[in-house]
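Excluded from the complex is one protein chain; the other protein chains are retained at their positions.
The block that comes next holds chain A.
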Amino acid sequence: MPRTTTSRTRPRSAPTAPAADDAPSAAQELAFYRQMVFIRRFEERAARAYTEARIGGYCHLNLGEEATVTGLMSALRAEDYVFTNYREHGYALARGIAPERIMAELYGRSDGVSKGWGGSMHLFDLEARFMGGYGIVGGQLPLATGAALAIDYRGGDEAVVCLMGDGTTNIGAFHESLNLAAIWKLPIVYVIVNNGLGMGTTVEEASAEPELHRRAAAYRMASARVDGNDPIAVREAAATALASARAGAPFLLEAVSGRLKGHSVVDPARYRSREEVEAARAADPIAGYAARLLESARLSEQQIADAERDADRAVAAAVAFAEASPHPDPETLFDYTYATPVPNDSRRRPGEALFLAMPAASTAASVNGATA
């Protein structure tokens, strides 16, 4: 019986990869390089601010993941949606959100992308269709799947990219989401960023099928594995995956890269051997990409110096903006509990009484606790 649940009567677009199939121009390669350097410097600066206690909570960095970030985000259209986990600063930057507003969010300031309500793990910007970093492993998968359902419901041409770490492929939400996307033919690309480690547990220890992209087979879903240290390869793989998704065939893409530091800023990663760390450094995507471009004279030492100088300046400006941004006003504490105002919504501060202890002159006077 033909499926009748999708609203689409024709494919969204031809299932061929768009311009990303073409060899990148020198300008594109330089732009990629500059973006990777910028993400690197932003994250290094965030780590410093964290150790200086300017940033609170948890802080997970994209260090070592810059090629994957850049390649993936460059394959998206402006109208596509991105859902990520809590290791997402780079994706937000590559999506075009102002670094000032991202740094301000890390600082917990009112000019942050989430107005200081989210922090490092919960960046969000509707205009950039950056639909959130999420702190619960796997939590973003059903949400992203539902966003793709909404696109399909309305017959739109957009796609959803849903990022996750390697450890996420063992959680139930991963399997439930891939199954839903496959049976409903949703326009979504799931991307596993495989850096070989959960926090300290390896993929081999945690996953009976360590070639994670193969798990798509259980849902008859197309999949591929790509070198996450090569931004051009990632972009091409993402373009193929997105074309498939737009045509109604969801896709599982696995990008393999290294993690240059611990799981989060405070993690010294003592569980890794010196050899493992050396190997990750040797595979540093930025150094590797620069070497390739230098070798073929598509990048100059001057351009490298310019990229680093510009990144440093932009990051310094972001920090200055964040430092100057006001802390959220405690008076706004109850502004975002409900979108639709509702009577009896509690606006009680921690120490306030719900009701006056003694009867007021006129009865039934409630204070503080409940307002209509």
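Details
Just so we're on the same page, a contact is a pair of C-beta atoms (placed from the backbone, for glycine too) under 8 Å apart; a residue touches a chain by one contact, two chains touch by 3 or more; residues count from 1.
In the analysis below, contacts and distances are computed from a predicted model.
For the chain of the complex excluded from view, the name given in UniProt is "Alpha-ketoacid dehydrogenase subunit beta" [choices: "Aminoglycoside phosphotransferase", "Alpha-ketoacid dehydrogenase subunit beta", "ABC transporter ATP-binding protein" or "Chemotaxis protein CheY"]. Of the candidate positions A:K115, A:K185, A:R215 or A:H263, contact with the unshown chain belongs to A:K115. Residue A:A357 is the one among A:A53, A:A208 or A:A357 that touches the chain not shown. Here one chain is not drawn; of A:M73, A:L106 or A:L141, the residue touching it is A:L141.
In the complete assembly, the contact with the undisplayed chain comes from A:E176, out of A:E44, A:E176 or A:D306.
Across the interface with the omitted chain, chain A contributes residues 4-7, 81, 83, 112-118, 122, 124-126, 131-132, 134, 136, 139, 141-151, 153, 172-173, 176-177, 179-180, 183, 335-340, 342-346, 353-355, 357-359, 363-364, 366, 369-370.
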